[in-house]
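Every protein chain but one is kept in place in this view of the complex.
Labels for the chains are A and B, by order of writing; each one numbers its residues from 1.
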Amino acid sequence: MSLLQEERKIILNNEYVESFDFAEVEDFVKNANKELFISHHYAKRTKILVQPRGGFPTYKKQFALNEFFVKANVDVLPLTIDSNTRLNDYGTAAKMLRLSEENDVDMLNGYPLVNHGYRATRKMVTHFNKPVSLRHGTPDARLLIEQAIASGIFDIEGGPVTYVLPYSKNFPLDKAFLYWKYVERLCASYSRLNEPINRESFGPLTATLVPPSITIVIQLLEMLLSLEEGVKSFSVSFAQQGSMMQDIVTGHVLKKLAQYYAEKINCADARINLVYHQWMGAFPTNQKYAEQLISLATVVASIVGADKIITKTNQEAAGIPTKEANAETVANTQYLLRILNGLPNIHDEQEEEMLILQVKAIMEAVFNDHADTLWRKVFNSIKNGTIDVPFSPHIINHNDMITIRDAQKNIRIIKRGNVPIPDKCFDYEKSQCDLSKDTTSIVNDIIHDIGIMQ
Amino acid sequence: MNNKKLLIDVGSTYFKLCANGNLEQHFRNFNKSILDDLNHKCKHTIEQFTPESIFICSSANGGLSTLIIGLTHSFSLKYATNIALNSGINIIDTILYQDIEESSIPSDLIDVVIIVGGIDSKSNVFNKPLYEYLSQVSYSNIVYVGNSQDANQVKSNINNITILPNIIDDRLHIIEEELRNYLTNLYQQDIEGKDDIKDLYQITKNQIYSTPYIVNRTLPLIDAKFSVVNPFILLDIGGATTDIHYSKDLVDSNLVTENEFDRLVFKKLGVYKSRESLVFVAKNNEFVGELLMHLNVTENIFDEYNDKATRILMQLAIFLVLCKTSHYRPNYINIKLLTVNSVVLTGGITKVLKQEEAEDIISFFYKKILNSAHRPITVMDKDYAIWTLGSGIEHDDHNQMQHEGEA
Partner (left out) sequence: MKVVTGVVGNDIHVVANRLIDLSLKARGYEVFNLGVNTYLEEFFDACVETGADILLISSLNGEAEGWSREIRSLKSKYKDLDNLIMMIGGNLAVGTGDPKTIVPKYEKYGFDLVCHQIDLNTGLDMLQDFVAKRDKT
């Protein structure tokens, strides 16, 4: 029995898990309908795939949500997991689930997949026969992903960096790398049976003035950590940043460098997809304005050439959206995509060149770290500030980089900390900004830059 | 890599040798010095190896003891304690500097005193009260890892003090390397009462480390020998002390260190040398009555000195360690025991207890104290082999870094 298999048995020996039938699950994946595999859809798509967000605690409510989505012609169904499950607190999730079921009130902010179990969830997934994407934010996702794949969920989001740095203060990052390696190996292993299981990194990170170079570097590194385990279908992603040109440039560079680095480690046979998140920052409270913002994001996604778009709703500022609002956005988005024709092919050579230089410089610094495994190189790079994510609450993050928006609302780096941005690029970034203001004004600008869509 | 090495572990009750994968274990004869004892019992094994290929680690004499004088609990004392524990130090007493004038003077000889406090831009932290206190303490070594501004003054007031860089940086984060290296190198220093260990350098050319330090460094490699799943805890129940090594994601701690595992030691929980204190702790635990009933014995067992009593004590030790680190009693460390996937047992206990006996106690603990159906998998390191994974690592690392330095 392989090491992975031994570990799997112990992980699945959890008291909250109904017995796990390894052979049956393998069989199920092998014979699963191709429609369930997002990788299959990515390969044959003729339009951007539309995916909303959403998750309710009870089976009944989740089922109803999915019905709405399917009626609105969604391409990919979401399954958002509750925060207790994300922290591996299946006990509290179980209690809250029971209360939700008994009182018809939502005591969880998502679907507790481990408590529902894979047998029940699979019924729902196969009933709708659409690809499902798992959305969570879990540092230790081993048990969760086992249940997800067994349920027929073949699009797994997350990664050791993107699911720890934006959310956690002190979860040990080195353990997170270990736990996500398990996930990669699991997905790679199942990918041999049918269409590939798709992995998707969480590009938005803190969604607060994150400069494209940092976003792209982290996407590329999580991609490499996944591909080196044998994953054959990977989605890199980023969120709408606020400037159309910057989004276009980011999209081009991300796609180009993803191919470039995949080839470097002899994984050119893996399929790399691009995912675009609609605005992840503070939303306007006015619902009509919110709808405009969403439409804008859809247009940008199209110009960027994304393979999949993850939508928001006009109720975003108010809290968890109703299924009606959610389905409405899907329908609106599909309509808009249908009428968006004759999209121009826009490039900004200079911006792309600068961004590529920045990304390559940071990647090289990471690869030059003395550690002997890639994951430890990344860990060390975050620890020494070579990679610095603005507004991360994690103690390991340096928080020395400062970013603001220029006149076109592009995010620019005005202080680089330990991030090895080449001088030429750093000067260029600064030259785009008005740094003649005093520092208090700059701080005020940052406050406004964060809330530009409100 | 291991086939041309002789690994020796000198414990408080026995020593173990691992030659080319073959493990042997011998009870120690306390009437002889360690070197004499080793030569007497294992001369034929030792003779087959050169000093370059013999690696020794030791937890003999109860390990090293330290007194830490620091400014605050959340930073100076916490950081120094973490580094000391992971370096294999067993006895750690701490003093908050603001209370030093009211603090009692330790009666025993201390192996190393550690002074820590203040970030580098803070000055005038340490003064007369420190020097007056220290003049009454007997210690073998003393090291300063506090703010750089006070270093000169401290140096001129304390003889033979080693000055090292601050273990607290300007962001209030921990800097472990220098102090850790100093502490793990201590066996080479002039430590009174540890003469026995220093003699061992006659048969080895390699640095002698403390066993808990080696075990701690070994843990990331554990799945080379055992079916263990993270996050896990490792209990080393010995004659003098009980060590618990735990995966860092089992605690809520704001420490960013290189270690994947941290260590805690309970000096009152050992089954031979510390038997009395173990019994004392047991009697004070409110669940012990039920536990003894579950094990089918009465409190009289504490007064017995036979094999059965030893087994009961070992099971008690397991139970008590888990109690001390659980939320049952708020403590130095609270381990998220409900997240633990594997419990590894090592040390003398694995030669005495059966797997089922250990599992039974762990099961009882989870049911009674944590009220949970959670059951981590128990793994017995039957031959106390875990330390063999680590011996030689330090030296490989050291050699590798030397090569990189040359290139």
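In this text, a residue touches a chain if its C-beta (ideal position, glycine included) is under 8 Å from a C-beta of that chain, and two chains touch if they have at least 3 such contacts.
Note that this is a predicted model, so its numbers are computed, not measured.
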{"item": "Which residue of B:11, B:117, B:239 or B:348 touches the chain not shown here", "value": "B:117"}
{"item": "Residue touching the undisplayed chain, where the options are B:20, B:48, B:98 or B:188", "value": "B:98"}
{"item": "Option from B:33, B:53, B:72 or B:162 whose C-beta touches the chain left out", "value": "B:72"}
{"item": "Touching residues (missing chain, whole complex) on chain B", "value": "71-76, 98, 117-119, 121-122, 168, 171-172"}
{"item": "Touch list for chain A against the chain that is not drawn", "value": "167, 169, 206, 208, 390-393, 395, 399, 402, 438-440, 442-444, 446-447, 450"}
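Note that only the chains that are shown with their structure count from here on.
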{"item": "Chain B-facing residues of chain A, complex", "value": "3, 6-7, 10-11, 13-15, 88, 91, 139-140, 169-172, 174-175, 178-179, 370, 383, 395-396"}
{"item": "Sites on chain B touched by chain A in the complex", "value": "173, 223, 227, 229-231, 247-249, 252-254, 256, 260, 338-339, 341-342, 372-375, 377, 404"}
